[in-house]
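This part shows chain A:
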Amino acid sequence: MLRSLLFKDLRLNPHLFWGAIPFFAWVAYALHEEGAPVGMLTAVSGLMGAATASTIAAREDRFHATALLASLPVPRSTLVLSRYVLGVAAGSAAFAVAAALAALLPWSPHGLAAILDVRSVMMAFVVIGTAVAVLLPAALRFGLVGVVGLFAALQVAGVGLFFVSSTFGYRQPLRLVFGSVESGILALHARLSDAGFAALVAAALAVMLWASYRASVWLVGRRDL
Partner candidate 1 sequence: MTPVPAIVRDGMAEPLLEFRNVSKRYPDFALDDVSFSLPRGYIGGLIGPNGAGKTTIVKLLLNLVGRDGGWITVAGLDPVDDEVTVKRRIGFVHEVPSYYEHLSLDAIGRVVGRFYLDWDRALFASLLREFDLPARSRFGSLSRGMRTKGALALALAHRAELLVLDEPTAGLDPVFRRALLERLSAYVAEGRASVLISTHVTSDLERLADFITYVRAGRVVLSATRDELAERWALVRGGPALLDEETRGLLAGYERSAHAVTGLTSDAPALRRLLSGRDAVVERATLEDIMFYMGRSC
Partner candidate 2 sequence: MTPDCALELRGVTKRYRRFALADVSFSVPRGYVCGLVGPNGAGKTTIIKLIMNLVRRDAGEITVFGLDNRRDEVAVKSRIGFVYDSPGFWEDRTLETQRRVLGAFYPAWNDRTFDRLAAEFELPMRQTFGKLSRGTKMKFALAMALAHDADLLILDEPTAGLDPVFRREFLQRLSGLLLDEGKSVLFSTHITSDLDRIADYITFVNRGAVAFSLPRTELLDTWAVVRGDEPALRLLDPAIVRGRRKGRFGTEVLVSDARAAAGTAGPAAVVDRPTLEDVMVLMAGEPDHAS
């Protein structure tokens, strides 16, 4: 059942996956910049991947397909689960692609080992997990309303900001905006080298995702279609 659901999402939304190509082309370009923020690039890729799960849900709402899906012999909890799986899977895949680009492109400053070190991977999962845990309950409960707009804005802003920052070099305003977020993330990143802390983060992530999933199941279960 879960497999059929994931297959459905892939077959019915091919353009969302192909549409990621321009984004990765950008990432590839951005990597040639001296001091390119590889960590951020890979993390944001993960974020974007995770967001596709919400976009897919929103699309279904637009076509009133939610009622059709809920009429299929699939429990609502499995429908919800498939979204989480998709979100994490898409996020991981996007991260892997970005990481591969960063590692393999000749003009990229870093090597494979540096990219795939535990901390970067953990960071990516923090980003992906948080995105999925926060966004999916809203997308599943409210469908189209507001969430699509939010995503479109985030994705465009994300790409746009990297466009700007890579082309023109780091500018003060951007630095400030990202500065605080970045320092928070960097601090987290730094501390992830400590195995104990990393384990703690992983556990917290799992708990958060599980809690989000339960919340989504409850919300979707109550939703009148």
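Inclusion criterion for the candidates: all candidates are chains of the complex that A comes from, given by their letters.
Note that in this section a contact is a pair of C-beta atoms (placed from the backbone, for glycine too) under 8 Å apart; a residue touches a chain by one contact, two chains touch by 3 or more; residues count from 1.
Keep in mind that this is a model prediction, so the values were computed, not measured.
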Of 1 or 2, the one touching chain A somewhere in this complex: 2
Candidate 2-touching residues of chain A, taken from the complex the two chains share: 1, 4, 7-8, 11-12, 59-60, 63-68, 70-75, 221-222, 224-225
